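Removed: one protein chain of the complex. Kept in place: all other protein chains.
Take a look at chain A:
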Amino acid sequence: MKRLGDLLVEKGPFSEILIGNHALVRAMIESGVQVVTSYPGSPTPEIAEAILSIPSDKNPLYFEFSTNEKVALEVAFGAAVNGRTSCVFFKSVGMNVVADSFVQLSMMEIPGGMVIVIGDDPGANSSQNEQDNRHYARMAYTPVFEPKDAQEVYDMFKAAVEYSRDLRSPVIVRLTTHTAHYKQRVNFGTYVPRQLPPALFDPISFGPYIPIAENVPVMKRRAIEKLRKWAEISERFAYAIGSKNKRGIITAGLPFLSLLDVLGEKVGDVDILRLGMVYPLPRKAITEFLRMHEQVMVLEELDDFIEQTVKAIAFEERLDVKIFGKLDIDDWIGEYTPEKVAKVLSKTWPDLVHLPKRIDSIRIVKRPPQLCPGCGHRPVFYVLSKILKDSDISVADIGCHTLGFLPPYNVGQVLLSMGHSVSTGAGLSLMNNSRRVIALLGDSTFFHAGIPGIVNAIFNNHKLTLVIMENGTTAMTGHQDHPGKKIKIRNLLEAIGVKYIWEVDTYQQDKLEEYLRAALEAPEFSVVIAKHPCMLKFTRERRKKGIVTASKLRITSRCTLARVCVSNFACPSFQIGEDGRIFVHRDLCIGDGSCMVVCPSGALELENSPVSGGDVR
């Protein structure tokens, strides 16, 4: 068996089939990165998975999951101004969390070098939007590499580290979902362990680091001067394919690969300029490409970021070239897969595209994601769907428990961002005596961004109920640890001054219901900590220990087909047989027994004692 952790610290060069996120870690190791921080979020968690797979005695990287992305960025910054090469990575919307500190970075001299890896998510595969983080780069004078595949994730990360150290400047490596997960044979170089440099933080030589009034213009000037150097570097990462056609396409990243596959044998019918850095853009390469062509299309995912600059260059250079960019709203939305690129391209140059016809007239049944069998969140949603009135307002937050908004529970009606629920709920409760407000929040998110909202609710006397769904892990992104491992949520709430706190294991459904009812009637801000360990994590850990059998759930002859287990509690283990009877799917049921109390006729029975997840910690 090949072990990723051993491969990543091989001394000699090698090649291996790996995904972009894993290849990135080898690049960190070869290029002498020392400090790595993150907050988990798709599509980046496999970077952490790879770092943590390395045997600790061989691992040259300090790694931490920080409380949130901003904290992670600041830890990485602190290390880098002290001469350590650092890297922080997070998902697309993490950029909004880091923004307050991130926008300052380019004004600072960073002698260790610092790489910010962002996992953008065109197509919103696992995010609440598909924001285009290139805009942040421009706002903060920060350069951006955009690799197209796993090999380039490795190559460009190494280049980014070198240039970042040379220019003492922060740099972004922008992945998107399918470059992060792009799998191919990647060729790696040698790994020479390095001595740790001295802790060289020195505001006299490298400062100022305090951006107050008179320093700001000086620091800003430095940032923009560095950006000019980055613009020269950007020219080295742009290359053209073909030079004979009248038509050309400017593109970057994964859309470039989609384009090549869509063109197929017609690849010679159009010239291509591929950009490796998308900010700052390579002005010389673009000018020359525009000069050589009568018509140029800018093919880019999400916003018209490259297009705007390309058009400005054409105007300034007085070039007589027709430029096609985003033609309609569809061009702004979704991932530029080969299928999407074919559609976009066919609107302007249909002769270059052949889209196959799909087999149609097939019945396709939707499969919405759902809570796992045994999930401790399910009893909460089941109980809430019973006791909430139609007029009550429920506020969702980010995490597995977001899925409570789906049928059959329909709990959670509005969602902005990580940790928003308490404060959005507070706003909903203002000038509102007729409709009760209940907000939901996960435990990792509580630490991430939830606490200020709770402090505010106490400070400003907001009246609403908060349910903290504590499962002891950051479950949605693959079970990363969070501060709850050391810090008790209840202690924090008490210290903040929350007077009405109930704490309950969600498998104790009668108590859960009693406490939720009481909390909703509390005279001021109230909290129910609804705990149960993540059962997916629990069953996986059991399997690793070799325990594969679960206590078997039976449906006895007492079943009157009331269907509460299927239609209201809705554990996916309950399925409908051809005879219309309910049966328990053996591959799905984990024998947790959390369902047993919901059956009005007591027809659910376990052969042995239920599988218990134990306490959250």
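Following the convention adopted for this analysis, contacts are C-beta pairs under 8 Å (C-beta built on N, C-alpha and C of every residue); 3 or more make two chains touch, one makes a residue touch a chain; residues count from 1.
The rule is simple: contacts and distances are computed from a predicted model.
You can't see one chain of this complex, but its UniProt record names it "Pyruvate ferredoxin oxidoreductase", from the set "Pyruvate ferredoxin oxidoreductase", "Acyl carrier protein", "Aspartyl/glutamyl-tRNA(Asn/Gln) amidotransferase subunit C" or "Sugar ABC transporter permease".
Only one of the listed residues, A:Leu371, A:Ile438, A:Ile489 or A:Val611, touches the absent chain: A:Leu371. Here one chain is not drawn; of A:Cys400, A:Leu512, A:Ile529 or A:Cys595, the residue touching it is A:Cys400.
When you scan A:Lys183, A:Lys311 or A:Arg542 for touch with the missing chain, the hit is A:Lys183.
Residue in contact with the omitted chain (choice from A:Ser106, A:Gln131, A:Ser169 or A:Ser258): A:Ser258. Of the candidate positions A:Gly5, A:Gly78, A:Gly242 or A:Gly478, contact with the unshown chain belongs to A:Gly478.
Of the residues in chain A, those that touch the hidden partner chain are 1-2, 17, 19, 42-43, 125-126, 149, 177-178, 181-185, 254, 256-258, 260-262, 264, 337-339, 342, 355-372, 400, 403, 406-408, 476, 478, 536, 548, 566-567, 570, 572, 574-576, 585-588.
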